[in-house]
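Quick one: this structure, given as structure tokens, is what I'll be asking you about.
Missing here is one protein chain; the remaining ones are kept as they sit in the complex.
We just call them A and B in the order they show up, numbering each chain from 1.
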Amino acid sequence: MDSSHVALVALLLRSEGFDHYRCDRNLSMGMNLGNMAKMLKCAGNDDIITIKADDGSDSITFMFESPTQDKIADFEMKLMDIDSEHLGIPEAEYEAIVRMPSTEFARICKDLSTIGDTVVISVTKEGVKFSTRGDIGTANIVCRQNTSVDKPEEATIIEMQEPVSLTFALRYMNSFTKATPLANQVTISMSSDLPVVVEYKVAEMGYIRFYLAPKIEEDEETAAHAPSQPNTEVKPKVKVEYQPQEIDLEEASKPLVENKTEVAAKLETETNGEVAIIDVKMESKPLEGTDLEKEGKPLVESKTKLETNGEVEVMDVE
Amino acid sequence: MDSSHVALVALLLRSEGFDHYRCDRNLSMGMNLGNMAKMLKCAGNDDIITIKADDGSDSITFMFESPTQDKIADFEMKLMDIDSEHLGIPEAEYEAIVRMPSTEFARICKDLSTIGDTVVISVTKEGVKFSTRGDIGTANIVCRQNTSVDKPEEATIIEMQEPVSLTFALRYMNSFTKATPLANQVTISMSSDLPVVVEYKVAEMGYIRFYLAPKIEEDEETAAHAPSQPNTEVKPKVKVEYQPQEIDLEEASKPLVENKTEVAAKLETETNGEVAIIDVKMESKPLEGTDLEKEGKPLVESKTKLETNGEVEVMDVE
Partner (left out) sequence: MDSSHVALVALLLRSEGFDHYRCDRNLSMGMNLGNMAKMLKCAGNDDIITIKADDGSDSITFMFESPTQDKIADFEMKLMDIDSEHLGIPEAEYEAIVRMPSTEFARICKDLSTIGDTVVISVTKEGVKFSTRGDIGTANIVCRQNTSVDKPEEATIIEMQEPVSLTFALRYMNSFTKATPLANQVTISMSSDLPVVVEYKVAEMGYIRFYLAPKIEEDEETAAHAPSQPNTEVKPKVKVEYQPQEIDLEEASKPLVENKTEVAAKLETETNGEVAIIDVKMESKPLEGTDLEKEGKPLVESKTKLETNGEVEVMDVE
């Protein structure tokens, strides 16, 4: 979560997406996102990446192997002690869900931010309208529902129970759209008085979801309430509220059990958007027939070949 | 015109170049060039652009429609009250006219500006010579007349009545060459004691012309006049002089007449190079047979599909 508690990022990479995944005990690790990004950028495009952490260790290791095994790199990063209450991501039914080409959404956010600071996103049956207003003028961009396209990634699909109109800071939206290279489509889910969810799928593995609290529109406020402060700073109407989850500490100190499936890694940024809590999770379904000695081996181990095109950048939510 | 009255830009887009063009009354609108650029940059490469202004309105609307009509954007920009005397572009016969590849001219201006601040452009029958001098040394680049090329856009053609040699500030020239992506060829027209004209054609629609007053060469000055100030700042020998044109205000208040052809839009930067006066003109030849009611419709309306390669940038003449 960013320091002003307006935005939150959640990244999920399911265990099935890894070539090799092993997690003997649920682990929560605090990491500096900037430092993690520095290290992951050292991986080559075709490298096999292995992420390893020992039980109780204060560091995590990123291993990069070239396809020919001629170049092997070990990057060891110090973990952080994050004084964290666990963040519960709000689950909700949304009144309006828009799915559209991610590049188009990115372009709209970028274009509008040259005119104004905030965007009003209004969903009706006809389409979704993005509006802004600034010193130099106003801008309105309407995207119509469009399902009859040659390529499914070019479709714009609107599912709507209620018309919704919410205002957001474009600065955050432009941070979110840095995830555009991850997926052809973006999903924007909105309900009145709830944070918007901007979601990009990550291959078949999971997703990255950005939550952003809406702002109170200046005009509405002054119209409805009082004309006393016509130019006050627009303030968030709704804070992103997260219920601290119970963490079962006894669970965490249980004896080592080998598990195989349905383990999920969840990445959440917290506190000030510069650090992350990484939860590596296991399910308590025991592994049939395996009883290998795992002493001295890393507690968490996952191996995958990530194919990047070098354009993905790390989100910097301030 | 820039604030020091040394440079002037004129852009003409003829009505024939637009798919749809309508102008019921001559209109002059003041615009902030930077703001207009911000808005026009929001158009997609394949978008259909419509520019609209109502009579007496204090704003202009840029409308961008995607080819599939799925995305429609309206950008409304506030107009400026520019206290303007109308700029008359000097018409003249030029002693020397050089037509050459625009990329080559841009490259020469860029290269020379790494060595010195000013360029001497000398035209003789043999060719055109660009020279500069700086702290680190000197540079001379000669381009010979060359009409026997495979592609006409690679030709260098020199039409000359009199040899001409004039000195210009490279800083302005480098601003002008930002228009290079517009045309394969640039035309440089020079006469002694007159501003140079650097012209790029804009498709089949018109042109952008840059006027720049020559400088007095330091050496000439000190040689001819007095050795008292050998290192004085080089000053413009000739100011760009513009005769304020008579604007027929009665013409502007004439009753609305629908016209169809030979309407031309002219764009001139003025005052400080950051704002522009846009004149949308009509000819008084009445449209045969049409007598449509135009009440409530925009007074000026033009629609075209501009194909850009994303490399054209807005000139910033200071």
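The definition used in the following text is that a contact is a pair of C-beta atoms (placed from the backbone, for glycine too) under 8 Å apart; a residue touches a chain by one contact, two chains touch by 3 or more.
As the structure is a computational prediction, the values presented were derived from the model and not from experiment.
**Q** I'm checking contacts with the chain that's been left out. Which of A:76, A:126, A:153 or A:193 qualifies?
**A** Among A:76, A:126, A:153 or A:193, only A:76 touches the chain that is not shown.
**Q** Among B:37, B:79 or B:141, which residue is in touch with the absent chain?
**A** The one listed residue touching the chain not shown is B:141.
**Q** Applying the definition given at the start, please give the residues of chain B touching the unseen chain.
**A** Residues touching the hidden chain, for chain B, are 104, 107, 111, 114-115, 136-144, 146, 156.
**Q** Determine and list the chain A residues touching the chain excluded from the picture.
**A** Those residues of chain A that touch the unshown chain are 32, 35, 38-39, 41-42, 44, 59, 68-78.
One rule holds for everything that comes next: only the chains that are shown with their structure count from here on.
**Q** If you fit chain A onto chain B using the CA atoms, what's the rotation angle, as a multiple of 5 degrees?
**A** About 120 degrees of rotation relates the two copies.
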